[in-house]
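Got a structure for you, questions after.
A single protein chain has been omitted from the complex, and every remaining protein chain is retained in its original position.
A, B, C and D label the chains in the order they appear, each numbered from 1.
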Amino acid sequence: MENQTAPVSAQDEFVKTREWQELMESDALLKVTDLQVHFQTERALIKALNGVDLLIRKGESLGLVGETGAGKTTTALSILNLLRRDIADTKDGSSIVFDGKSVFDMSEKELRTLRGGKVSMVFQNPLTALNPVFTVGEQIGMVLRVHQKMNDKDALKRAGELLEMVGIAGSRIKDYPSQFSGGMRQRVGIAAALACNPQLLIADEPTTALDVTIQAQILELMRGLQTKYDTSLLMITHNLGIISELCQQLAVMYAGRIIEYGSAKDVLASPRHPYTQGLLGALPSLEGPRHRLTAIPGVIADASNLPDGCAFHPRCAQCCEECKTRQPSMMHVGNGHFVACFNHGKE
Amino acid sequence: MDKKLVFRRLRRNPFFLTGFICAVVIVLAVVFVPMLLHWDPIRQSLADRFMAPQGFSEGFKGHILGTDQLGRDVLMRLLIGGRSSLIIALIAVVLQNVIGVVLGIVTGYFGGAVDSVVMRICDVFLAIPAMLVAIAVIAVIGASIFNLILVMTLTMWVYLCKVIRNDVRIYKNKEFVSASRVFGGSDFHIMFKQIFPNITTNLLIIGSQSFGTVLLMEAALGFLNLGIQPPAPSWGNMINVGRGYLTTYPWLAIAPGIALMLTILAFNFLGDGLRDVFDPKRQSFFSKKKNRRKPWKIRQPL
Amino acid sequence: SGPAAGAAQGTAPAGGESAHSKTFNIVTSDSLVQLDPHNITTPADEYVMKMSYDSLLDTDHKGKFVGNLATSWEFNTDATELTFHLRQGVKFLNGEPWNADVAVYNFQRLISHKDDFAVAINYFSPLVGAEKIDDYTAKMIFDNPYPFALNYLHQFVMIPMEANKEMGDQMFTDMKQIGTGPWIFDEWVSGQYAHFKKNPDYWDKDEYNSYFDDGYIHFVSEPSSAAGAQISGDADAYISFGGINSDVVPLYKGTEDKIQVVMNDMNMYADLRMGFPEGSPLNDEKVREAIDLAIDRQSIADQIFQGGGVPLSILVPGDVGYDSTMAPYEYNPDKAKELLAQSSYQGQELTFLGSSAFLKSQDSMEAITSMLQDVGFKINLNVEDLATFNNEMAMGKWDLMYATNQCINGDPFLYFNSRFVTDFMHSNFKNDELIGLVKKFNVEPDAAVREDLAKQISKWNKDFHGPALALANVKGIYAVTKGTTGINLYPDGYESLTHISWDPSLAK
Amino acid sequence: MVRYIVRRLLQTLIVLFFVSVCAFLLVRIAPGNPARLMLPQTATDEQVAMMETKLGLDKPLPVQYWVYITGIFKGDFGTSTSYHQPVLPIILQRLPVTAKIAFGTVFFGCLIAILLGVIAGANRGKPVDFFAVFFALIGQSLATPWLAVLLVYIFGIKLKILPAIGTGSGLKYFILPVLTGVVTVAAGITRIARSGMASTLSEDYITATYAKGIRRSVVNWKYAFKNAMIPVVTTAGINLGSFLAGAVIVETVFGMAGIGFLLCDAVNTRDYAMVQSLLLVSAFFITFINLIVDLINARIDPRMSLE
Partner (left out) sequence: MSNSIDYTGREPLVEARHLKKYFKLPRKGVLHAVDDLSFNVYPGETLGLVGESGCGKSTVGNVMMRLLPKTDGQLLYRGKDVFTEWPDKLEISKKMQIIFQDPYSSLNPRKTVDKILSEPYFIHKYGGGDAIAKAVRELCDRVELPHNILSRFPHELDGGMRQVVGIARALSLDSDLIICDEPVSSLDVSVQARIINLLMDLQKRLNLSYLFISHDLSVVRHISNRIAIMYLGQIVEMADTDEIFTNAMHPYSIALLSAVPRVNTGSKVARIVLKGDVPSPVNPKPGCRFAPRCWMSRPACAAENQELVETAPGHFVFCRFAAEARERAKAAQTYSLD
């Protein structure tokens, strides 16, 4: 059952193209290279991340899309070095460098200043990301107390201001999360994430659980903040619409790997990877004529049982022999647009 | 739940394994060993009083665990006492389960008046500790195996009923129940064919744990002279008698005490193991493989 | 002064360096249940009351009487009137004087409770009137000759008249015990302890002036706990009605230098009683004899009663009518089997009733059951708590019963009368010959004749192999910490703590 | 809040009413006659009948119940037939002993259990966790009478460092009884605290707390602690309730005159008023403590609405 004898060869073979290498060596706030994370569960070894390369420049917003289980949340948690040590195994060779310093080399203390201070995160599920037994004031205030050494009173006061900023009455700091709706809770999470003016804000599907009108409010809010404080943003989502409205760069993830990267406009307008193409084709659109949706065939990639070669090949219409044995590297297709596909460009 | 996974977890859970093996050994011993021994558990022989366990006494007459204050073989009494304890526990647990499950399912499923009535009854039962009820009731109806079973059933179905009811209240709002309903499934069909299979693991766990509770309660009642009546042995009344001879003939109290402890331990281990195995949300000691490497202490690539 | 202080002081000097604490601590397995001095129901009720009250006369429980609040007394010739000459100059704690009015008041109170006070029902049912003769002379009047009255007077203490009239019986439940005794009842915490202070104005100070200033009687039902308390130095004595449980004796091993475990021979013994419900197999003499022969009394006496010995009959040494020439009970299981085979016994199940409340009853009953089964009886052993036991007994549906027996002051009157005449146990046993003997005995004022009658009765019973079979004598065990004096366990099971004191010369 | 409490108290009254009915019937079904027990064995049947009349036992059951229940509202819980005294003062006199055992047991039990459970839950798979699990399983398998007897033997008789008798009110008298209870209580609560802690620590909001840069010890002892305490409070309440209602075994072994012991006695002597009142008092304590527990939990966890 356990698939521990993974094809080591595939890893070794994997060579980065020069352009990608250059891109990865360029100046950036956050650089993730070769991030590999495996989860050991009872059932199987889950290869959640298989060499993720990612970079975010200062003030830039990067969208990260991918189907469920692709490893988006795992990537985000890795950046804060928050994966549970007892179940998550970060492989040797993985590196995450924030502002010139590797998060894996940081001491506990440095990590604590990183977390919530320089990098903060909005969690995927607003219903579970707030502790139900503490007031929202306390939960926003704790960041301030830790990072800005505020006393209780000031922290609470500031928490109130932050709440106002995200559109909730400041007097509600004494309320408990259960007294808020999902959208408000997500805004509380955002308020806490913004408390210390982070250099990088990681937003893990901040609107998935929300209604359209509320989602619009939150997107509005984030856009405003980004222009105001010049915060870098890692926006994780399923929703290409959000990316198109909010992000400059876009990275598409499949089975624990980045398979396409480029400016959001480029990628959405002319997707190169068959998965990205499939994704766009599978989305019903809000305008124009209605075509039959082109569903991506096959099943969602199973991280515990990844195929050799390109992980997408069993579902790919353009699959060739090479795809079944070798991992494609990120190839430049022009204009800072990269794609990990041997048949890139062939339409 | 994945059967293979369950078996693997069972195999890997030392608590469960220990409990299971011990429980099997105890049950087998209690059932079969008395057939091999020729002692009469009730027949006393005053001349052979207080013989120490084998190895300690001179003139060993085959009393492996020695004899008691009336010259009866302690091992034999232990095993026979164990028989009645286990029978009481077994029947009481089964009855508790039947009552608890039926009432729990019915109240949880229908809610409303039935629910309020049964829950108020539960409240009344819960308002007096089981032990006190047992003392009062046994004093009233007298101690016999049948009455003990009755009392244990009477006092403990409540807990099960509440658990099952809460379980059912969760399940009845699941969409698969609605699905049965939109096909016109009868209440009986839904309660016992759709919902019931989902609570069986819980039953198994609670059942094996209440086994221990029943044994403890039986011992406590025996200790208060409200258990199985002498001269028939029970672990409770053996401890009760034995404590009078603690300084002089300590095995009289220690032997039943240890037997009781091992048995309950076995069933507690078993129950705990089952819970670990079936309840993935519960954080068991053995359910997760450890990974000692700290992610941030990683060799840098050369 | 809380119990904590007392208990703490009790432990402090256990090493023996400093003087012994002025507070005594006694543990007992008996329990005090109520505080009306006339309604004594338990042994503890009696000796607790006697700490703070005085009776008219006292006894050594072997047939000798000494004056207390009465200085002398006499019966009239047909023993229907008992006249007391009262002690002068005694006052109750509230200053009320002790005199004949008070005595008569007490007698009257007993009479008015003749259907609900245990003392009245048990011992003074013949009492019908009282009379004051002069200020210090009073008289009890019985409805028929009652020569045994003296034997039970020690259980009847004198309460003050004015106080009782004024406060009513509330005074007892409010714990206002106004007596004349050497101790002042101070506090009772039910199930835990009773606290006493020394009475500084005790009328008999010259005779008895305790070393202790105050003290506690702790009620601890659990024998090993009680013994543990004494062993750890918290208590000066451990005592219980009929003696403490012999099982705890081994606990005292190694404490011989500090604690003395006293083992008295008692005239208390365990006996087996027979019931005769309709169609009872026990009506067959052979069956009764088989039972008699089947029981290995010596084993029971040695193994269960710590060598208490086997009585010769239902009367034991110290009892009126004890006959030392009587042949001992025989143990012969083979003969028992034979007799049983010849008898009309058809293998009916005999119900063997007993109460777990009696000393050693569980073990004894199991042993007897086993012995009877060995010769071929079918026994249904039925050990009940006291309440159920009383109930089952009253329904008369039993064949054998286990009980203990003792003759208060060695006088078998109560025993004979209640057993063979009034049959309170509902044994349905009626034998005119025996009843005739007992009735004669009951009214016989001449001691020598009575002695002879008692002998006849016990012989009759023994020859009949029932309805009572003596089993084994109880060993009267109690433990006193060396130096403690004035603690007594009498042969009839009663204990006395009234004159507790401390003698340092005995401590080392 | 106030409304909630009032409503709960009313519910309590209903429960108590049913308890009183059950207790009333129970003692009366029991074989044995208090009138007979009050009198010496030698009493005649007429005397017993007279006593029954005096006690009101000859009246029909509903009348007896009515007398009993109306008495309660006047503060009269009846008169004990074995103590010849009103019941309530006796119970109140015995209560402190039981209360000391109960509070001592639950307090120390919780203290140990929470420390052990939280540390174990936060260090899953480590030796301390194994120890906690093992302790919990063993502790829950020990029969109280046996443990008590063993403790008496070891500390009271062999080592002689603690008094084996329990009637003093000094602290040392309570050590062994409390210790006996603590083992069981601590075992149960350790288990609950541990699994509560462990499951809390795997919640998203705890990861979110770490993501805010909060120190591990603060997360454990402040943020996760509060969540993990909810089931602990409930269990501690149940334990406190049942101990307050009578730690029968402990009281029996240590000869402590608490209300559990009193109940055993009262049942044996068919002291109707006493048994009824004791069961009622027990039920009162338990329902009252349940209310307190619910209030505390509602304070800890605002999701538990009081409605």
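Criterion: a residue touches a chain if its C-beta (ideal position, glycine included) is under 8 Å from a C-beta of that chain, and two chains touch if they have at least 3 such contacts.
What you are looking at is a predicted structure, and each value in this text was computed from that prediction instead of being measured.
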>> Touching the hidden chain in the complete assembly: which of A:D92, A:D211, A:D230 or A:E322 does that?
In response: A:D211
> Of A:V37, A:L268, A:A303 or A:C316, which residue touches the hidden chain?
Replying inline: A:L268
>> Looking at the full complex, which residue from A:T41, A:S181, A:T227 or A:N335 touches the chain that isn't shown here?
In response: A:S181
> Which is it among A:V32, A:I242 or A:C341 that touches the chain not included here?
Replying inline: A:I242
> What chain A residues would touch the chain not displayed?
Replying inline: 67-68, 167, 181-184, 211-217, 219-220, 238-245, 265, 268-269, 278-287, 289-296, 299-300
> What is the set of chain B residues that contact the non-displayed chain in the whole complex?
Replying inline: 1-2, 174-176, 178-186, 189, 194, 197-198, 200
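Note that in this section only the chains that are shown with their structure count from here on.
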> Can you name the chain whose C-alpha mean lies closest to the mean of all the C-alpha atoms?
Replying inline: D
>> So using the touch definition from the top, which pair is joined by more C-beta contacts, A-D or B-C?
In response: A-D
> What whole-number Å value describes the gap between the mean CA coordinates of chain B and chain C?
Replying inline: 46
> Quick one: chain A and chain C, Cα centre-to-centre, how many Å?
Replying inline: 89
> If you look at chain B, which of its residues touch at least two other chains?
Replying inline: 139, 142, 243, 246-247, 288, 290
>> At least two partner chains per residue is the criterion; list those residues in chain D.
In response: 30-31, 124-125, 152, 157, 202, 252-253, 267-268
> Can you list the chain D residues touching chain B in their complex?
Replying inline: 11, 14-16, 18-19, 22-23, 26-27, 29-31, 121, 124-125, 129-130, 133, 137-138, 140-146, 149-150, 152-153, 157, 194-195, 198-199, 202, 241-242, 245-246, 248-249, 252-253, 260, 263-264, 267-268, 275, 278-279, 282-283, 286-287
>> Per the contact definition, I'd like the list of chain A residues that touch chain B in the complex.
In response: 1, 40, 42-43, 81, 83, 85-90, 92-95, 103-106, 111
>> Using the touch definition from the top, list the residues of chain C that touch chain B in their complex.
In response: 223-224, 245, 247-248, 250-251, 253, 296, 299-300, 303-304, 356, 362-363, 366-367, 369-370, 373, 381, 383, 385, 388
